[in-house]
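Beneath this line is the structure, given in structure tokens, with notes to follow.
Of the protein chains in this complex, one is absent; all others appear in place.
When the chains are written out, they are named A, B, C and D in that same order, and each has its own residue count from 1.
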Amino acid sequence: MDRLPLPAQFDRIIMTGGLVASLALAPLLLVLVVLLAVDEISAPELVFWLVAAIVIAGALGTVLLPNVVYAALSLVAALLGVAGVYLLLGSEFLALAQVLIYGGGVVILLIFGLMLTNATDDPIVTDGAQKPFAAIVGLLLGGVIVAAAYDAEWGATEATATSLRDFGELLFGDFMVPFIIIAVLLDVALTGAYLNARRDREPVASEPPAEPSSGGGGQPS
Amino acid sequence: MSSHLDYSLLIPELILAGSAALVLFADAFRVELRLNRRLIPWLAALGALVAGAVSLAYLDTSDSFAELLTIDDFTTFFRVLFTAIVVVLILGSHEYVERNVRHIGEFYALLLLATVGAIYMSAAQELITAYISIELLSFSLYVAVSLTLADRRSGEASLKYVLLGGVASAMLLYGLSLIYGVAGSTSYAEIHEALSGGTADFEWALVLGLALIVGGLGFKASAVPFHMWTPDAYEGAPLPITAFLSATSKAATFALLLRVFGGPLLPVIDDWQWMMASIAVLTMAFGNLIALQQSNIKRLLAYSSIGQVGFMLMAITAISQDTSSALLLHMAGYLVTNLAVFTAVIAVYNRTGDERIVGFRGLAETQPYLALVLTAGLFSLAGMPLVAGFATKFILFQAVASEGFLWLSVVAVIASTLSLYYYLQVVRQMYLYEPDGDATRWRPSLTSYVTTGGLLAGVVLIGIYATPVFELADGAATALFA
Amino acid sequence: MGMEQAWLLPAIPAAAFVVVALFNRFIPRHGDWLAILGMLAVVVIGAAVALDFQGSFDHGVFSPGLEHEYNFEWASIGDVLRIDFSTYVDAITIVMVTVVSFVALMVMVYSVGYMRGEARYGWYFALLSFFTAAMLLLVISGNLLQLYLAWEGVGLASYLLIGFHWERQSAAEAAKKAFITTRIGDVGLLIGIILLWREAGTFDIQQIIELARAGHFDETYLTVAMLFLFAGAAGKSAQFPLHVWLPDAMEGPTPVSALIHAATMVVAGVYLVARMLPVFDEVLVARDVVLYVGLGTALMAATMGLVASDIKRVLAFSTVSQLGFMFVALGAGSVTAAMFHLFAHAFFKSLLFLGSGSVIHATGQQEVERLGGLWRKMPLTTVTFVIGGLALAGIVPLAGFWSKDEILFESLEGGSTAVYVILAATAGLTALYTTRLIVLTFFGAPRDRAAYDHAHESPWIMVAPLVVLAALASVAGFVALDGVGEALGFAGGIGELVFVGEHGHAFEFHSDIAVPATVTALLAIGVGLAYWWGTAERAARARAWAPELHQLLVQRYYLDDLYQAVIDRVVLGAAGVVAWFDDRVVNRTGVDGGAQSIGYTGLRLKFLQTGRIPNYALAMAVGIVTLALVAFGTS
Amino acid sequence: MTENDGFVLLALFLLPLGSALLLMATPSRERSAIIGITAASSLAMFVLSVYVFLSYDYSGPEQFQGVRAWTWMENVGILGDKGIQLKVGADGIAAAMVLLTGIITLAGTWVSWKVQYRTKDFFILLYILAAGVFGTFVMLDLFFWFLLYETAVLPMYLLIAVWGSTRKEYGAMKLMMMLLAASILIFAAIFAIFTEAGIGTFDLEQLFAADYSTGFQKAAFPAIAIGCGTLGGLFPFHSWSPDGHAAAPTAVSMLHAGVLMKLGAFGIIRLGFQILPEGAEFWAPGLLTLGIIAALYGAISALRQTDLKLMTGFSSVSHMGYVFVGLGTFNAIGITGSVLQMFAHGVMTALFFLLIGAMYDQSHDREIPHFSGMAKQMPIWAAFFIIAGLASLGLPGLSGFVAEVHIFIGAFRAYPVVGGLAVLTAAITATYLLRMFAQSFFGEMHPAWGGLRDMAWTERAGAALLTGAILWLGIWPSPWIDRIATTVQGLQGVTL
Partner (left out) sequence: MIPIENFLLLSGALFAIGFYGVLARRSAILILMSVELMLAAVSINLVAFASYLDAERVGLVFAIFVITVAAAEVGLALGIVLRLYRDRRTANVDEADELRW
């Protein structure tokens, strides 16, 4: 885990976080093994529950931890767990993308954001006044979704893996146009980020923004 | 899926995107190229104009690109509409932009790209494309809203918009995913098929999905209670973007709503009709009631536009070919009116730099022409006769009533009567009071004259002879339900 | 020239009115001569009509269809409602036309002198013409609606003439009072007319009469209708309880009082009842009401006249009282007596008024208490006035004697002994107050030197009408005698001509009635002389003997005060309540309140817009959850 | 009227619209030009309206004459054949109302030449209003009928709020909002009718012919009755009227009380009686009741008013109450009477407001108690005023009587008690008017008003015109009655 591209002073935090997580997971693991033994669940299910546990734990950490850095890190855990879920669902490519984009990009971005906005200075008061309502609504929402999920007759039990080739053909075949659009969309996002994040407010005269070329690249043909 | 990739169908959007890139480029290198900054808007406008003109060539075609995008009269209708809007906006607001926006290249590029997104929203016939188009439009607007860098309100507005927008699209996506799960496909046609087949197995999943979609799209359309971002974003955004928000993004959302709720989701109408109805009522009530208490013109228009959304949502509630054509007619009238109001407001703002309603004091003395345009526009928004509002609203409400929602259209009439009150507050300021400060006559720029004049003509024309527009709308609606 | 041209009678003065009213500034003498010429023409035509009428009158038997009616359609709704302009001429019409046109002529001539130098001199004559036109239209109209039209017309004329000196607030008030009071009666009249129409389906008087005779109406319905009708009559003819306006109406110029408030307009009520009497005959209840109202009014007015101090008011009260006499006659079912008295009364009462006018003109003083001894200064006026007075008192052989005698007889015939007694007593009172008036005005010692010195005989143009009228007042009674009628060329005598159909017999003299009546009158005169001659200390003593009674009479039984109170307290009070209700409840609460509450709702709602992202998101979440839950619940 | 007279009817409301546009084009400095334009067009309107009135052939077979239709849009969306057309045509009632409008517009234009502040804008709005009124009377297409109905209301706000007096903003806003709130009901009714008829057209003649279930008619009629009734000053929805009139400038009061309020009653006849006869028959007693209440209520309130215009406003409420009584009788006489009353009250009240304006412009005071002996200072003015007053208290020979007597007769025919109350109201009317005369016109001249000049020539002309109408209708009403009665008798379900 120390290979995570993070500043060194986070190592300790990460270690403890991992420790805590694994300790929390141990009993669950135990239960699952027992269940497996009495053949209540299949092996893949055992894996699923473990992954699910990681994801949920991470998610809860993200939204509950008062320390923003811990929160960010547990987000990493959650997202990596999601990658695991993708694997379980048999689409390696997505899992890979997930790890790269989130673990490798997004979270770093977020943590830098945290640093830059000194959110770390006041780690305690990270929650708003309407927490109770939030809890209620959150529970209700979750309940509703779960109810819907279990109410339905999905009539399918078997997840089938997807070959990278099929996926590629699908993506760059039929869904070319959305792909192009998303390229344009990225330009827009970058423009926005760049314009807003610039420290100086002088109109750009000399150095051109990087987008136009890729905006041009957005053009098919 | 058959991959029938006929890129010629996408030429107008390619032109738009290309000119967007061109504009960015020109702005970036204008020093090297010795370009006058003033040229850029014209460049953008030209691009949009060409795109609109080209898209006219697709009249009466009915083809689809890889079954992702349909190009039919419905699409054409909106292509023309959106390009027209963007042209008018650019012409009507270029002075404002020069004064208040630093990165004009990006500004115009974003407008054009947003237009692309809007067009694809109306053209999409498949969920993924639809979603991506929505995001393209939204992202462009997130950025555009933030573009008056000197104004901290702009940043705040943009933040609210982007964060809530994220939440909203998450909701929308979750809904879409459920629909996808229920129907096993993202293509409108196939969803329609699947849902027609009976949905007993997934009842809850389905309605949950519908609820989430209604919420997500309700956010984009700024329907109560998903509207909260609207007033803030409108107030914080640069005026032309406010106009764009209330025009294109709204229209695009309704185009999408028509496509989705008039197509794939039509079989399960009983599951969502009441949602739409209740949201429509809420929207009309809130928008108009709160608007009674506003003192800032942008905010006033924001709330009034919320109220207007309520009217349009009625048409979705009572969806049918007739209501759709009525809705399209009303939308056209509303857009023209709205732009007339906004261009006039922009022209006034360029002079006074005052956003407060009292800032319009004595406009009838200092600039009677703009006062007239504003009055006509506001009366039209209130649904008064001789201007667009009456005819279009009348037909819209009648259509809704004919579909068996008389009570809904009565609510609508009440709401629009209420709206007259706050529109009159502006009219009052202009006509009843002497201007405080300098009472000297002034003249708006030529472009303002031209744009406002054209729009005023449109407002009056639709008011007294809406037939051609209505026939176009009817054609589009026919295509939609073909 | 005959009855077909009856429409000319109102038309001529109407024309005169238009011309004089609009152009009097440009016409020499402000066009008074125009008005007078118009009246002359009317008199002539009236005579012609009368002759034509009597010419077509076959001697002896009364034959229906003899009356002459001319119609043309004025307005109609399909065959549902037809309003005609129709003239109708019969004996009663003839009498009225004669009286009206002649008295009007006299008054106009007199006015030339009396109103000399007035501001709005021309306007005055215009109004007189207008009044005459309306009055003549009234008496020749063959249907009730047209009659109502004319009825209101004379009312308007009276309003404008009473208020002729509108700079005097009192005059304006009096005019208002007159109009409103009569208007209240008119409400009844219109209701009565429409009620009759409702059942009869026509406004034509003769058809209504025939239907009534044929028993087409339901008894009670008809009674109600006729009572409403009579309300109108009572209003115009100043019968109790609507009599209050007439005394105040004396604010008008004296000739006007003579014409309108003595001879003509005030008898319109009598005319109406007489005209409708055949219908009244069908519902005796209504007829009795007429009788007793008349009786009460006669007595009451006489008593009030006894104490009134204003020379004109005395005459006004006497007018009210005499009108009461006429109604008694009608109530007793005799058009003859009523019309005869009307005929006679017109002459001597207008004479008296004009005389009083001459006095006022001479002295500028109309309080009897401050006059006296004028006979030296204005002998002619005195003589004529005395003649008029005696006629009023009913002394042989003056006009009043014959007509009053007829009425007393009828009251015994159609009424009862009680009625007869009361009426006779009233006659006595009449004689009494007349004497008082004459004595105080013309004899005894002058009480107000200034007025006395200022006094002088009026110019000939004023005196001439006096003389003419005095002559008429003396002889008018004789027409009742068949012989005279024959002599005048009326086959069967005017009595039979005019009062044909009442009782076939010619007019006859009732010594049993006349003698006691005359005796009473003479007695009363004696008493009067005894009381008021000289310094009138007996009168003072009598006054001291029963001050309350005197007060009661002076205050006119406090009726005016009562009405005033009703108007101030009840009507205006109610109006205040309604106005308050309208302002507070309907307007502020209902309208403004509603508006404000809407605005307030908006104000409260807008604070939901806190500007904080989490709140906004919460709203969205709640929205979704609610939708979902409801959806689950329903599906 | 022949079919070609349809062009005349069209011209009736295109003319004012056109001149409004023309005025927009003329620079506001060119006062003489403005006066010239207005003079010409108002005269033209007057002539046209007289022509329409006279040329309406009441013995002719068909109810609506001069019918002409121009298709506006059809076979799109909800609309079927002849969906919406610009269709004009006049029946007897419309003819009379058109004449009324012509007269008052002419007089109103004359007196408005006195307006100094933004004269041009004033006339533009005034003529838009006139166009709306004319149009509503002659329109035979429900859509355009309502469009023009609203057009007639629309300019009111600015006209009152800018050129008005006393509490002008309050009055204007109140008037506007109340009237539009009322039209909500009309909207609802129209939507319902169109849906119920289900023939996809707004052509009124077809809508008259279409059949509606009795239940529907009973449900829909009240909406129209109240919706239009509010504009007609129906109790208890009248409270905009006194305040609005009190605040409005002269010509606007004239047009509004004189014509616009009649639109309400007219609407009840057009939409209520002609489309929903059964509903009308069912609700007639209700209308009658409200009408008689309004008549008494207005008259009694007027007794207590001290502001001249407020008094007139309430008297308008009272007189419009007669109109509703007449309609409520639901028999030919009563309805004819109420149409007559619409005309009579129109000219009479217009004259009132004209005169009040003529005085107020100089004195800037309308409190009755503040005046006395005005007849000395302004004799002609007082004379006209008295004529108007006498007409208003229903003196025979003047317009008021002819109308009222028909209403009375009709009312007695239906409900004698109501008839009695109606007649009584006339007496109350007399009371407050005569009180006012005695107070303000007669008696000693109040020195404070020594400076007042008598009416200007334009005002005299206008007053003379209106007085002429009053007398004509009063003395020779058949031209009106013939035209109106034939139409009224044609109304479905109306008893004779």
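What we mean here is this: contacts are C-beta pairs under 8 Å (C-beta built on N, C-alpha and C of every residue); 3 or more make two chains touch, one makes a residue touch a chain.
Quantities reported herein were computed from a predicted structural model and do not represent experimental measurements.
S.K.: Would you mind listing the shown chains in contact with the chain that isn't displayed?
M.R.: A, B, C
S.K.: Quick one: say which of B:Ser19, B:Ser122 or B:Ser146 touches the chain that got left out.
M.R.: Of the listed residues, the one touching the omitted chain is B:Ser146.
S.K.: Quick one: which of B:Asp27, B:Asp73, B:Glu95 or B:Glu135 touches the chain that's been left out?
M.R.: B:Glu135
S.K.: Could you pull out which residues of chain B are in touch with the chain that's been left out?
M.R.: Contact residues on chain B toward the absent chain are 1, 127-128, 131-132, 135, 139, 142-143, 146, 149, 152-153, 155-160, 162-163, 166-167, 169-171, 173-174, 176-178, 180-181, 184-186, 231-232, 235-236, 293.
S.K.: Give me the chain C residues in contact with the hidden chain, please.
M.R.: Contacting residues on chain C, toward the hidden partner: 606-607, 609-614, 617-618, 621.
S.K.: In the full complex, which residues of chain A touch the absent chain?
M.R.: Residues in contact with the chain left out: 42, 44-45, 48, 52, 55-56, 59-60, 62-63, 68, 71-72, 75, 78-79, 82, 85-86, 88-91, 93-94, 97-98, 101-102, 105-106, 109-110, 112-114, 116-117, 119, 125-131, 133-135, 137-139, 141-142, 145-146, 149-150, 154, 156-162, 166-167, 170-171, 175, 178, 182, 185-186, 189-190, 192-197, 199.
Keep this in mind: only the chains that are shown with their structure count from here on.
S.K.: Whole-Å distance, chain B centre to chain C centre, using C-alpha means?
M.R.: The separation of the two C-alpha centroids amounts to 79 Å.
S.K.: Report the inter-chain centroid distance for chain A and chain C in whole angstrom, where each centroid is the mean of the CA atoms.
M.R.: 105
S.K.: Chain D: which residues touch two or more other chains?
M.R.: Within chain D, the residues that touch at least two other chains are 177.
S.K.: Quick check on chain B: which residues sit in contact with 2+ other chains?
M.R.: Touching at least two other chains: 203-204, 207-208.
S.K.: Hey, which residues of chain B end up touching chain A in the complex?
M.R.: Answer in residue numbers: 1, 3, 5, 7, 10, 14, 17-18, 20-21, 24-25, 28-29, 31, 65-69, 102-103, 106, 109-110, 113, 116-117, 120, 128-129, 132-133, 135-136, 139-140, 142-143, 146-147, 149-150, 155, 158, 174, 178, 181-182, 201-205, 207-208.
S.K.: Please output the residues of chain D touching chain C within their complex, sorted ascending.
M.R.: Going by the criterion above, the answer is residues 174, 177-178, 236, 238-240, 243, 297, 300-301, 303-305, 332-333, 336, 373, 375-376, 390, 395-397, 401-402, 405-406, 408-409, 412-413, 416, 419-420, 423-424, 426-427, 430-431, 434-435, 437-438, 441-445, 477-478, 481, 485, 488-489, 496.
S.K.: Mind listing the chain D positions that touch chain B in their complex?
M.R.: These residues of chain D touch chain B: 72-73, 76-78, 128, 132, 143, 146-148, 150-151, 154, 157-158, 161-162, 169, 173, 176-177, 180-181, 183-184, 187-188, 190-192, 194-195.
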